[in-house]
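Rest of the complex left out; these chains stay put.
Every chain is named by a letter (A and B) in the order it is written, and numbering of its residues begins at 1.
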Amino acid sequence: LGLLPPLPFCFVWQIAMIILFGVFIRYDEESDTHWVETKAHDNITSDIENDFYFRYPSFQDVHVMIFVGFGFLMTFLKRYSFGAVGFNFLIASFGLQWALLMQGWFHSLDPQTGKIFIGVESLINADFCVAGCLIAYGAVLGKVSPVQLLVMTLFGVTLFAVEEYIILNLLHARDAGGSMVIHTFGGYYGLTISWVLYRPNLHQSKRMQGSVYHSDIFAMIGTLFLWMFWPSFNSAITDHGDGQHRAVINTYLCLASTVLTTVAISSLSQKTGKLDMVHIQNSTLAGGVALGTAAEFMISPYGALIVGFFCGIISTMGYIFISPFLEKTLKIQDTCGIHNLHAMPGVIGGIVGAITAAAASESVYGKQGLINTFDFTGDFKDRTVLTQGGYQAAGMCVSIVFGVVGGAIVGSILKLPIWGDPADENCFDDEVYWEVSEPATHHLLFIIQPLGGAIVFDLVSRDELQTTFEIFI
Amino acid sequence: LGLLPPLPFCFVWQIAMIILFGVFIRYDEESDTHWVETKAHDNITSDIENDFYFRYPSFQDVHVMIFVGFGFLMTFLKRYSFGAVGFNFLIASFGLQWALLMQGWFHSLDPQTGKIFIGVESLINADFCVAGCLIAYGAVLGKVSPVQLLVMTLFGVTLFAVEEYIILNLLHARDAGGSMVIHTFGGYYGLTISWVLYRPNLHQSKRMQGSVYHSDIFAMIGTLFLWMFWPSFNSAITDHGDGQHRAVINTYLCLASTVLTTVAISSLSQKTGKLDMVHIQNSTLAGGVALGTAAEFMISPYGALIVGFFCGIISTMGYIFISPFLEKTLKIQDTCGIHNLHAMPGVIGGIVGAITAAAASESVYGKQGLINTFDFTGDFKDRTVLTQGGYQAAGMCVSIVFGVVGGAIVGSILKLPIWGDPADENCFDDEVYWEVSEPATHHLLFIIQPLGGAIVFDLVSRDELQTTFEIFI
């Protein structure tokens, strides 16, 4: 059935990882037993100054977002929950190892020793990197094989590390919560792949494409963990102290605002005024995406509310108007609607970031505060906020270009007929890749046999025969 | 269908919030970029001293309790899980913005600048404030429209801020985990509203009022996240250091004790000795409620166990004896049994707090410890523990009065026939307010009867007919 290929791939890949980690990856000075000497040397008085205590709670929240948040958000389909949670689990575990290497080579390779030194911040960044690929997964959910997902993740992480290097290091743009680097890139990467893999006969799987009652509730687990922990996401790698503190406040407020406008538009969208679960599950999160870049800036509490206000509207409108347009006109089949949840809000986030940066002033930030927030040090110590705004905008363009061009290339690779993707009539169905104990036609089966004067109803469960019903005629 | 009203309401409300936040809300000194100057000025050596690092992990736990805990706890009904999780999400997001303003005006309006300065503790307090309204939601679950919920939350938050100001600031009572301020108030507020909105014909929705197997498991997600994170709830805003530490230990122990007595009473309540999921889902949490006030006191580990011991008994007894009494005699229809989970344990918590405060002594607390714990400083530096006990008791009365009177007034407003509440036969049904992919006639069973020459198949729901399955022709 075409699934065997992942096997050698996973093995070989994992062995390659072990070798590369052996060659390159070491503990950094805060996670090494020599920390006791570092402390003495740097005159650090307490272990609590270890970066671990600044970032570990945020890291764990991000970790939950990656595995439970993204995983369960995609369980909304009636019979693709194993694939949603299970493949999400697989590609995240796969991708984060590669991300540690790729990001290490690009961002933190020690020139003297040739080693990459990792600590808790590296783990957060690896999770971030993987998030880009999980976003892309949302566009092709149910239509690709696990091998295709692994390939997509392998290239996705690679592209991510490069664009991140260009945006954060070369352009020196700020993007703490990854509006550009994670969401814009991941969104367009996934959409372009989905466009290349367009299936004109996907309607043959239409019976599988909806949700059932309980699958929608499972999806809400994903939604809520993403929503609740997004402040941690946007603050996980910002500056110690006020940087993390402010990013949390901004994201918290922005997301609350998004919920209200999402509900408003959703109820407007139906003649009956009813709410649509798809909107509640997804559009409520758009504010967190859009505040990714500006979360650490002095956007001010009401500024955060404004961003959330518009994102809730735009994202829900996206589900109502743009998604059907994308599918019919542009031939982009976007299973989870990542265009409305990640791509568009990511672009908005990039723009908001550029404007907020350009509008920053010493009177608001304070002299040292401005330097700290935008890291105007070293080569960039003479950069003005206006220039910074320009580079922020340039960064956004880079992320779009990487997403579209990278997606086109990777999509072409995935189009090769060697990856064991499901047939058009078997999309969105877990039975293709999973041992499922019951058939998709839920519930009980009967065999009815005439038996003398009686009709005997035999109840047949998926597993075996259960009870006997008898009918006397 | 009467749902359209929320739309302009949400929009207008959100715009009002943006304006008010613009006028009033600013970052506090720990989340502002001027933190670097504050540090220098106050001689703070490390960013780790920022209040963020003391409270953020607890905040996130509280946040999970509000959105996943309360939300999923209410999913137990067979067809009201969208409403449980979704409306919980809506009113919490709505309420927390208003809470930041109301609490800010009452507690932390800077007289010089006219601004409210917010930090992580403000976010926790906003979540706490919202909790009061979510508790009230439990009483009216399935019987009100989302607009009614928004109105209820709007007034609930307003009342909360006032009673909180009276109890904590004027009476100078201590209530770290909100036994009085949150649970007693929220409980009686919801119960009184439910009493005003009494539906004599609610039995017409009886078919929808039970749980199904999987909805009970979803509800356990809510129960467990509330239970596990309650130590964070009770310690989130207590004093740094031993205050937070002790509140966690006390709550942890108290809740463990509650589970055992809940199970004991639950199995006694059935002739068969079986356990009832309703008790396990709810009464196991009563200990956390009842320790809200005293969690930060030196109640001692065995004292915490004793509180939990009695709360498990009383709360479970409440579900068995008091809830039917409330419904039949007092005409209070309490969907989730918040009387047993919040109102009663909240009152117990207030009493426990008053007694523990009155019994405090310098020999146990230490001189400075006593001052720190009860904040006997400023205007209150001469207060004795006995006086403190009295004020604690007075605080509890205030919370009850605010709940009952406030609930009566708000209930009367909600009784106006303009809010689009569901008909008596459509209560507890998501289809009234949500696009639901499958019909509510879940689980079909049939009665087949001869009727003239035809065979008539009657569709019956699982609960009404289980076993009979006969066909006579």
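The rule we apply is simple: a residue touches a chain if its C-beta (ideal position, glycine included) is under 8 Å from a C-beta of that chain, and two chains touch if they have at least 3 such contacts.
For clarity, every value in this text was computed on a predicted model and none was experimentally measured.
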Chains shown: 2; total copies of the one sequence in the complete assembly of this file come to 3
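Just so we're on the same page, only the chains that are shown with their structure count from here on.
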What's the distance between the Cα centroids of chain A and chain B, rounded to whole Å? 31
Residue numbers on chain B that touch chain A, as the complex places them: 1-4, 6-8, 10-11, 13-15, 17-19, 21-22, 25-27, 30-37, 39, 46-48, 50-53, 56-57, 60, 63-64, 67-68, 71, 75, 79, 81-82, 85-86, 89-90, 93-94, 96-97, 118-120, 123, 146, 214, 218, 221, 433-438, 442, 469-473
Going by the contact rule set out above, which residues of chain A touch chain B in the complex? 48-49, 53-54, 57-58, 61, 210-214, 216-217, 220-221, 224-225, 227-229, 231-232, 240-242, 244-246, 248-249, 252-253, 255-257, 259-261, 263-264, 267-268, 270, 272-277, 280, 284, 298, 300-302, 305-306, 309, 364-366, 368-370, 372-373, 455, 469, 471-473
